[in-house]
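Every protein chain but one is kept in place in this view of the complex.
Right after this comes chain A.
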């Protein structure tokens, strides 16, 4: 490829001393020994003198637009140069040419390395400036487009938050309205049971079904109300120092009946000293009830559920461990999500609302605690909750 720019060496008086390289748009055949201005259109003389002056005094001149004369035609050129040791190296390009590259392969360039390097640096800067202007507009467009997208997303986000809040309100509303009639159904079923008129065995069976299903529905409604209150941040904890071992012992008594019916034993192993946490008693009872009833639900008859309470200076840790079926590893990550039930079946066909563990997790976290699960299929499952401990009340 023919070079697209010319390279000249001039002395301080502006006389061309060397034509290092010719360019197709110029005629430099007789340039050597001539003043640089002799190559130019007379109209450019003054300006060229100013450029030579800059080269002399500052040591460099960048992007000077001049007009050269080739035969009788005028040609626009752009000149950039540097001065070192009383000599100026000039590179001449066509003005619309973007980024002349200094071909540094020749011996001449090697001999004038300092010139060449300085000139290269200067050219790079000039190209950078020209590209910057064009890039800046592209960048602005891009930035504007991003601003549009960002506004869009922020608006959609706000809409989603609004819809979510609406969902919570509807949930709470529906659950609340279901609770009253369900209570009535339960009450009337009890009344029929107590009716002095003899019921047939068939009727008693149906009534039992009605009341167990209604109880489950009531439980579900309670859980729904609970989770919607928790989700919408309406949970207000009434926190007081309490001894967790004692609270757990009470919860065990509460669950023992159901466990005994299934032939499951519950044992507790309490910490040596008292385990104080600052907590909401009724909420923490709910946590223990959910964990215990879960453990009972998924345990095989004849096995035991183990509850352990440990404490150290900073934490109180509660573990509820069963020797049930265990949860497959792929499902383990999701057990605390609302409405996520596992493939594991309750051993006596008990139903599950799919909300128990989600509620547990939220309550534990509202107490600045954390909860996690370990499980092995065929061996059993262990839930551990850890709470910050507090000082005993005086």
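Following the convention adopted for this analysis, a residue touches a chain if its C-beta (ideal position, glycine included) is under 8 Å from a C-beta of that chain, and two chains touch if they have at least 3 such contacts; residues count from 1.
The rule is simple: contacts and distances are computed from a predicted model.
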**Study point:** Omitted chain (choose from "1-deoxy-D-xylulose-5-phosphate synthase", "B12-binding domain-containing protein", "Isoquinoline 1-oxidoreductase subunit beta" or "ABC transporter domain-containing protein") - UniProt protein name
**Key:** "B12-binding domain-containing protein"
Point to revise | Selected from A:150, A:166 or A:282 as touching the chain missing from the view | key: A:150
Point to revise | Touch with the omitted chain, as defined above, among A:4, A:158, A:199 or A:213 | key: A:158
Review point. Of A:41, A:168, A:280 or A:322, which one is in contact with the hidden chain?
Key: A:41
Practice item. Write the list of chain A residues that the hidden chain touches. Key: 41, 43-47, 65-67, 74, 76, 78, 95, 136-137, 139-141, 143-145, 147-148, 150-152, 154-155, 157-159, 161
